[in-house]
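Excerpt of the complex: some chains, original placement.
Chain naming follows the written order as A and B, and within any one chain the residues start at number 1.
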Amino acid sequence: MADRDTPLINNLEDGPWPSYVKEIKRAAKKNAAAKDLLGVQELSFKDKITHWKHGGIVGVTGYGSGVIGRYVDVPEEFPAVEMFHTMRINMPSGWFYTTDALRKICDIWEKYGSGLTNFHGSTGDIILLGTDTKSLQPCFDELTEAGFDLGGSGSALRTPSACVGPARCEWACIDTLDICNNLTQEFQDEMHRPRWPYKFKIKVSGCPNDGVAAIARADFTIIGTWRDSLRIDQDEVRRYVKNGFDIKGIVTDKCPTKALAWDEKAQKLNLRADDCVRCMHCINKMCKAIRPGLDRGATILIGGKAPIIKGAYLSWVLVPFMKMEPPYDEAKELLHKIWEWWDENGRTRERVAELIERMGLKTFLRAVDLKPLPQMVYRPRANPYVFFD
Amino acid sequence: MGKSDIGPPSYKKMLPAVIEKNYGKWKYHEITKPGVLRHVSESGDEVWTVRAGSPRLVSIDFIRDICDIADKYCDGKLRFTSRSNVEFMTPKKENVEPIIAAVQKLGLPVGGTGKAISNIVHTQGWAHCHSAATDSSGLVKAIMDELYPYFTSMKLPAKLRVALACCINMCGAVHCSDIAIVGIHTKPPKVDNSKVSAVCEIPTTMASCPTGAIRKNPDPNVKGLVVNEEKCMYCGNCFTVCPAMPLADSTGDGVAIYVGGKVSNARHTPMFSRLAIPYLPNNPPRWPEAVNAIKNIVEVYAKHALPDERMGEWIDRVGWENFFKLTGIPFTEYHIDDFTHGIDTYRTTTQFRW
């Protein structure tokens, strides 16, 4: 198909932001499926509807997940994308790569697929975008030879992800990359063989800034934090102030609990450590002077997810503080308890948060052997409908 | 059959040398200019990072291009961020400008750091998903062409996270973004009863509907389903489990815009994004209605918010009354929540602005 046939999408080659249409065209030069994808895109732009159909079940031997089947609804017109499955390839923690590894993936995908990809899918996988059923197995075999494996899909554990953490961030309170990698390796079976009521996601952020949005989109949210006082270097504080930094306007006024006060006379930043809720703001604003404490671990939260079916959930505090040291047995045990309870009680397509809502947090806490704590709630109940037993 | 369950390669093999050496020892950082970070270690080492925008849907040649840069300046290592940007890291300050030049030569912008609009987290859209009510890469391109100056500078009051999902399954952290763009259907599914019994499990399909809108076809001669159109809010959950109930509609599909969400715990606790504009039409290739609406919201925010105020924090301070007034967006009955926990959003005080 020649360029002149896609006037609508061609329009998107212009403009300052890098153009995905150009990218498809680059791939289209070498690959028929990529070329047909241009046509399908153009058709959708014209019709204003999608032209993809539900995927059937396709995959590689021994796996129940990692591949999303996809078929075009106008195969006569676009035979090269009659099948256009994606493969989800589990990225290394923190999305670090050697160029060697990347080039290997490119070469394999040039051989077996459309040559199009997402770096990365929004769960975190490398998305290899578009191939046919027969190419899946050989492509997979070569990928594993190159050291890569499939990620999750379907009613399984999904590919865990982690922020850059200790690799390049001074605020990481936990080793996000190691936790992510360790849990991923531990739960290969849970990821590759769907057997749960629905999907389950784990994400790891090194601090409450939550660089992988774990609280919004992970069923099991691990966020680094500390239990002692944050560390203040008063000399550095004074340096900030001397340089004209509006410490009151930018920092102390914005502390959510007003735990900080700048003593102008003593030229000292005072902290009521008990009232610090570790929001990160003062640290974010004065990273040379204020740093997280040293007694570090993670807050574990449960239940984050998108709106389908009962509405979106942000994760809820489950364990205010958990030490996070390899081999992370406490976290793993907790995961096993959660999965067991969910597997036993969950309905089809019921995420763990929805099940907790349906059966009650109390029931859930008992099932996973956790004590109720005020940190789990913003506030106690207002209604008098208490079940005593 | 080859290997199985080997899991991802270890990140340890992928780290640049300076990172391996200073792992966990970083002390502080600064943003020396848009898109350039300098992290300093307790060891005295430093690492410079150049962040480049990417369209995310790329060819393998794109990957090879950026690998070339990394090979030249970064000892053959690079990383991607959680928002699909590319990061080139080097311990050498003198490499920074050459990296920037090389990146720009590829047509990629450098930026996305600090008080900027970073890359739009997004999804498959018409390029791959059967569920899409709008396109994703195309609409993102149209938006980012307009918001480009906010990516390459740091002139906003605070970070502004934009995300886009092509249907209300909301792949991505869309529902907690400063600005969330969501593809929506506005027409009930068209049941294809000739296929229903062949390709769908009837009880599962009926059970999938959050509002109980799906019933067995009352006509005993028709084996199939009917949708009570009054009860349908076009969520598409039935379509997910039953392909014979497509919702896609040329004129009905479009986008909604939600604002004021965040996930960081900095200052204000995490917040959901909330409905600003219930519906704008799909108007490819440039979606002018949606793009202008988003630009307007960004500009009003940029003008009125105080430093370090995220979108939601600004709205929290000035009130939603003022958000609607200042943006000129009409408030409609669609904005009023009538789902399960709706009443918790109703105002139980005489405190409000006129």
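Following the convention adopted for this analysis, a residue touches a chain if its C-beta (ideal position, glycine included) is under 8 Å from a C-beta of that chain, and two chains touch if they have at least 3 such contacts.
It should be emphasised that the depicted structure is a prediction, and the values quoted were computed from it without experimental measurement.
When all copies in the structure file are included, the protein chains give the formula A x2, B x2.
Assume only the chains that are shown with their structure count from here on.
We define each chain's centre as the mean of its Cα atoms; on that basis subunit A and subunit B are separated by 12 Å.
Those residues of subunit B that touch subunit A in the shared complex are 1-11, 13-16, 19, 23-24, 26-29, 39, 47, 49, 53-64, 67, 70-71, 76-82, 84, 86, 89, 106-109, 121-123, 125-132, 135, 137-138, 141-142, 144-145, 148, 151, 168-176, 204, 208, 210, 235, 237, 240-241, 243, 248-251, 253, 261, 263-268, 270, 272, 282, 284-286, 307-308, 339-341.
Residues of subunit A that touch subunit B in their complex: 8-9, 11-12, 14-21, 23-24, 26-27, 34, 37, 40-41, 44-45, 47-55, 61-63, 70, 84, 86, 90-103, 105-106, 109-110, 115-120, 122-124, 129-130, 140-141, 144-145, 147-149, 161, 163-164, 166-170, 172, 175, 177, 180-181, 184-185, 188-189, 192, 208-217, 223, 249-250, 254-256, 278-281, 284-285, 287-288, 291, 306-312, 314, 348-349.
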